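A protein chain is absent from this complex, but the other protein chains hold their places.
Note that the chains are named A and B in the order they appear, and that numbering of residues resets to 1 at the start of each chain.
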Amino acid sequence: MLRSSLYELLEAVVLTTAAFALTLILFGAFVAYFGHNPLDVYYVLYLGSFARSISIENTLTQAAPLMLTALCTAIPARAGLLVIGGEGALVVGGIATVLVGVHLAGFPFALGILIMMLAGALAGGLWIGAAGALRQYRGVNETISTLLLNYIAIAILNHLISGPIRDYDQVLRTASWSIPETLMVGVLPGFDVHWGLVVGIVLCQLLYVAMRQTTFGFGVDILGGNERAAQLAGLPINRMVLICCFIGGAAAGLAGTMEVVAVHGFASDSLVVGFGYAGILIAFLARHNPMAIILVAILLGGISASGGLLQRRFDLPDATTAVLQGILFMMVLASNTAYGRLNFLRPKGI
Amino acid sequence: MADTGDLGWWGVAIAVAGGAIRVSTPYLFVSLGETLTEKSGRVNLGLEGILVMGAMTGYAIAVITGEPWLGVLAAGCAGAGLALIHALICNLPRVNDIAVGISLFIFGTGLAFFLGKAFINPSAPRLPHLELGWWSSSPQVQVALQINVLFLLGVALAFFLAWALKNTRWGLILRTVGDSTEAANALGYNVNLVRTLGTVAGGFLSGVGGSFLSLYFPGTWNEGLSSGQGLMAIALVIFARWNPLYCFYVSLLFGGATALGPALQTVGITSNYYLYGAAPYFLTLALLIYSSSKKTSLEGAPGEVSINR
Partner (left out) sequence: MSSNPFKPSRRDILKSSANVLAAGALMSVLPDLANANGNVTVGFIYVGPRQDFGWNQAHWDAAKKVAAIDGIKVVEQENVPETAEVEKVMESMIELDGAKVIFGTSFGYWKHILKMAEKYPDVLFTHIGAIWKEGDPKNVIGYRGYTEEPHYLCGMAAARMSKTGKLGFIGSKPLYFIYNNCNAFVLGAKSVNPDITCNVVITGEWNNPVKEAETTNSLIDQGCDVIVANVDSPKVSIETCERRGVFSCGYHSDLSSLAPKGFLTGAEWNWASGVEFVKAFTEGKPYPNLKRGGFREDMVALSPFGEAVPEEVRKEVLAAKQGFIDDTLQIYTGPLKDNEGNVVLKEGEVKANSDVPFKLGVKFWVDGIIG
């Protein structure tokens, strides 16, 4: 047992390293083609993402919302669904946070924050939960419905902030009313990263434990593996799908809450910056494992964080980081094929 | 200069009809492409990236050579090239096609934006159109009936594919491979080869769809050119039940709904424009809920496609 899990770890390390090495070669060739020394580029990537404390802060700030939106795809995926609605769930979470938050003036800090988090999680949860319900009770494909719901959520947001809940004192942008200044959580003490990071890490860990050690988690894995088997085992499939969708949506909704209470203080089109879509990719790379999501999100955050430095030092376009991400992720995914085939690593008797 | 014309509501109808034709073409090409890919048993979620890459390549080649049709061809080839990457990676066992698609989405848009910076400013020659409105004296009708050849090609392709998938040996092989790997293996088909071809053909069509955006309507290249047409088209395929003809109808419907918002605003219906703007999405969702049912599983759905399990 111990030997086999050690083997799995070794296998993962070897294959991931190989994927990274291949990426470095391919991307190095790409930048060399455009006249830059790959070693300089890699040094700058490191400088911008992890070398200094402000670089690390930058990386983690970018990673924070992605952990939560990744859960929106990962948790339903464990039950066999392909949900791509993190963007919309984040947006409705942000809207709900503001709608509730503006009425909380004078509330004690912790209570106010708690209420807003519940509001965001509930809104996001119901949003994706509805897609789950449409699938289970009406046979509507959840991939399309969640994609459509993204656009609908964004339209609702824009509609609300340009009229019904618009704060006309914000003259430079269409933005909603602001939540009370006293209920803004801001950044972590002594570390300039907002609290969304803590929420993300904690939630990922909680869900990791929940999916691994509870009967519900086992049931979901059976369902995700084979729906027929879950049926035969008498599992409450509809309920499990709905709960998974709700949890996923709630996580993305919380991402919206944290954007409001820790960064903006209001809802605006700054909620719609692609966190949800980036989350889908992270979920798949982490193979829907909540613990791995933390690492992949930090990796993606690091690449984005250092992208700015690539622009400034080498005058490379901002899209360079997207090229790097694309290559890296395709290599990592391709490496999946070699799992279980590295016989030279395998100890005898497994 | 344009003739005086106060068409009011007729103007709205004409704008929606014209808009349906103008806006629908990229959806049509991408959804036809994805239909081919999915019929072969794979999902390529990277078509958005391919579409953007096609738009950029088409524009760039048209700017450099001055020949828009060469741009269309180059766009198709660029799309096919990116799709080939998808196909080759997915040919490896145990690689998730959806995840590879999303990576390709990022890679394709990234590459297009990277290479496309220099082409945002210059103007490319535009694809020609046919004047099918010669019979009308109204300049509005004449403009609405300026039909691009690509649109007509797309329509013809939709009919051809609908026929070919049903009635040709190639169509049968494609469907067999898409429905059951085991059956296809038993019949001696090279599953990976068929899927590679299906994906590459899909990529070619999506690239062409992208070139329509940059070379005809709206006829420009910048980083906001695609507002998710490639992603949406994939949803439309499921909506269209993997039927090329339905892809055509659904694309038209979606294009018309997109044109509705701006048309209504020009006649003075100006409140709630964000909600009108989302009309295509509301409409699609409503139709989807209406037309689905728990009982009938998705008819026409290829059995090996992971998106509809």
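The rule we apply is simple: a residue touches a chain if its C-beta (ideal position, glycine included) is under 8 Å from a C-beta of that chain, and two chains touch if they have at least 3 such contacts.
Predicted, not measured: the structure shown is a model, and the values here were computed from it.
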item	value
Touch partners, limited to displayed chains, of the chain removed from view	A, B
Absent-chain contact - pick from A:55, A:136, A:150 or A:257	A:55
Touching the absent chain when the full complex is considered, from B:19, B:154 or B:244	B:19
Touch list for chain A against the chain that is not drawn	32-37, 40, 43-44, 47-48, 52, 54-55, 57-58, 61-62, 158, 162, 168, 171-174, 192, 194, 259, 262-265, 268, 270, 273, 304-305, 308-309, 311-315, 317-318
Hidden partner chain, residues of chain B it touches	1-2, 4-8, 11-12, 14-15, 18-19, 22-23, 63-64, 66, 113, 117-123, 126, 140, 143-144, 213, 217-220, 222-225, 227, 258-259, 261-263, 265-268, 270, 273-274, 277
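Operating definition for what follows: only the chains that are shown with their structure count from here on.
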item	value
Chain A and chain B, separation of their C-alpha mean positions in angstrom	28
Chain A contact footprint on chain B (complex, rising order)	49, 85, 89, 92-96, 98-100, 102-104, 106-114, 117, 228, 231-232, 235, 238-239, 271-272, 274-275, 277-278, 281-282, 284-285, 288-289, 292-298, 306-309
Parts of chain A lying in touch with chain B, wherever the complex brings them together	80, 82, 134, 136-141, 143-145, 147-149, 151-152, 154-156, 158-159, 162-163, 227, 280-281, 284-285, 316-327, 329-330, 333-334, 336-337, 339
